[in-house]
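Sharing a structure, written as structure tokens. Questions coming.
With one protein chain removed, the remaining protein chains of the complex are shown where they sit.
So that you can tell them apart, the chains are marked A, B and C in the order they are listed, and the count of residues begins at 1 in each.
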């Protein structure tokens, strides 16, 4: 018996759960697990179910569309290992952690390629027999460089792009192209410490916690819908390099946690927020 | 418009969500939020919904019983401030925290009485104008003492009994009498450190974390279904008294978090585990 | 045998530990515990020791001054319960927690008075038989109001002033008057969410953690040297009022932890940072 993920969101209305479960029941399918949430402030309805049964020959989405509001987003996905492309620059902690997790079958995804604007990470990536694409940005303006990146990306089928410490600002067009499909990780307490070397700023501020935020990328730089956050404690004994090292630990854990959620289709994006079941 | 909490659990079967939502929809009610979970190992179905609408004159539970499996537990509760009785012995940290939270309207419950086998806490309780009952255990055996406690308890209507560091072992009969209605807090890592002065044992073991567990009381001493747990870090600089002090902080937070869940009817007990929505 | 806390900070130089321990040894005293830290970036030396022995008749500080650099701050304090004054406005969670801790002998301080610009908290404070001073700010400008507050404060000896959700901005003169002696608690992620109702802003931003920071008060509003920070996790299910409630829990714990450190003379302030032993 196959499992499917059904995700629906739309304006809230009475009887939505009834209508959905009516269609599912009459299609002879079973709901293994379902979560529902109404954002009452914005009157929005979110629903996710794991559905089991023989779905292939029914037209579940079509039947749901008949009864649901016309604005409803209805997504039905067979539970499967997603494909991801990782983009990185020089730092290896997040990238390496994901490669290792995939290698150990601890990542619910296949890393189909790694793209970087430098070649520092080539050696590491090639250890894991994954295609590495060095798309150098030198001598190119942002759009020219992104065009080249896009050419590489288009050779692959991929569900999500993971920015694992990719240190280039992306153009509005690039971001729009992968709307809701691009996950980024950054040190936290932004916008507290904007600009160069935030760890040094945090050190100078004498912070006692260092955090990381994983979020979907939107055109608000480092401000997209937050998927996961965490912090660790630091003390006056930490130099800013120690803070950076501690930060790397929390960054890799937070990114990995966020991907676990995204890859299981547990995350809805709603305006600038996420609903996570 | 009133909000109600609907909780259902039963053996799993196909179409349960459909049947439930069908009844709710046809009763002209709305599901504000619903969570569902199937414990596939034990083939058990758990469902909780916040339902809004005019419920008084329909017979929602009756209608649900008609369509649901005969073993189904169906609970419909109007969202309301629950009544609790706190039992304690000598330590004030958990008791005081709850009294203060109630005083500040941060506890979703009314503390109707405090019962203790000592009178140490009388002064504190009386500050908050709450009845305090000293039921001395001296010269009485366990059953005689519990009989007196029960006499006091029976003068009050109460939804839950909170053991806020009540240091007497309860008889099997007493526990059965309040089955699923009694919440306890204890230092964690039990059964690691069984017996007298567990903090001293933890100190001697050189542990680096101190935890607390809030759980429903069953006849397995300190082994009932876990509602909430947390830990804090300690170092070699902590004496066992420092550990005890740190433990008090985590105990009061964990008990308070567990009560928040229980008082909002978010917790199901299933065998020796909890399902928490 | 009495215990004393010796705190020294000065420009770093060779042999400081030797010089200090030489004086202590020749004074026939014993170092029970000592911590030392050199901020190598700023070439500053920090030293704290718990010293035991008969100190009264020696002139320990005098002897230390003879051998230490002339810029050295040398503080010798008998271990004793400090006196604190709490300032608050309307919210009771931090104030109540401290009153309760003092009542249960879990606070290493005596609360000698509570001052508020409203009278909301009078009832709570009077339960604990502690003087409550309502210094109304209505019809007064900032300096006039602070003058009245100062008049109240001057009637008490006190080691520290604790701003337990005191919601008035303090003038530069007031802050200077209690330089290094005033501890504040605020919701964290400031300056992320500056301005009115930061919890609502955090809610709208969809944050997944809610934090609190305890710090010494300086003229940089909410930007003084950080003593302690912590966060808790929140989800999309939290309304901003839920976030505020969760925030109250973390605020009271962080303030309490920070005070534990301050009251044991474990905190040095250095520029805008703390060194905590």
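Here is the rule we go by: a contact is a pair of C-beta atoms (placed from the backbone, for glycine too) under 8 Å apart; a residue touches a chain by one contact, two chains touch by 3 or more.
The structure presented is a predicted model; accordingly, all values stated were derived computationally and were not measured.
Enquirer: Of the residues A:57, A:70 or A:104, I need the one that contacts the missing chain.
Expert: Per the contact definition at the top, the residue touching the missing chain is A:104.
Enquirer: Among A:48, A:82 or A:248, single out the residue that touches the unshown chain.
Expert: A:248
Enquirer: Write down which of B:96, B:198, B:211 or B:247 is the residue touching the left-out chain.
Expert: B:211
Enquirer: By the contact definition given up top, give the residues of subunit A that touch the hidden chain.
Expert: Within subunit A, the residues touching the omitted chain are 33, 91-93, 96-97, 100, 103-104, 106, 124, 127-128, 237, 245, 248-249, 253, 256.
Enquirer: When the complex is taken as a whole, what residues of subunit B touch the one chain not shown?
Expert: 37, 39, 41, 189-192, 204-209, 211, 213, 225-231, 233, 235-237, 239, 272-276
Enquirer: Just the residue numbers, please: which parts of subunit C touch the chain that's not shown?
Expert: 14-19, 21-22, 24-25, 30-38, 40
Definition applied: only the chains that are shown with their structure count from here on.
Enquirer: In angstrom, rounded to a whole number, how far apart do the mean CA points of subunit A and subunit B lie?
Expert: 36
Enquirer: How many Å are there between the centre of subunit A and the centre of subunit C, using C-alpha atoms for each centre?
Expert: 40
Enquirer: Indicate the residues of subunit C shared as contacts by at least two other chains.
Expert: 237
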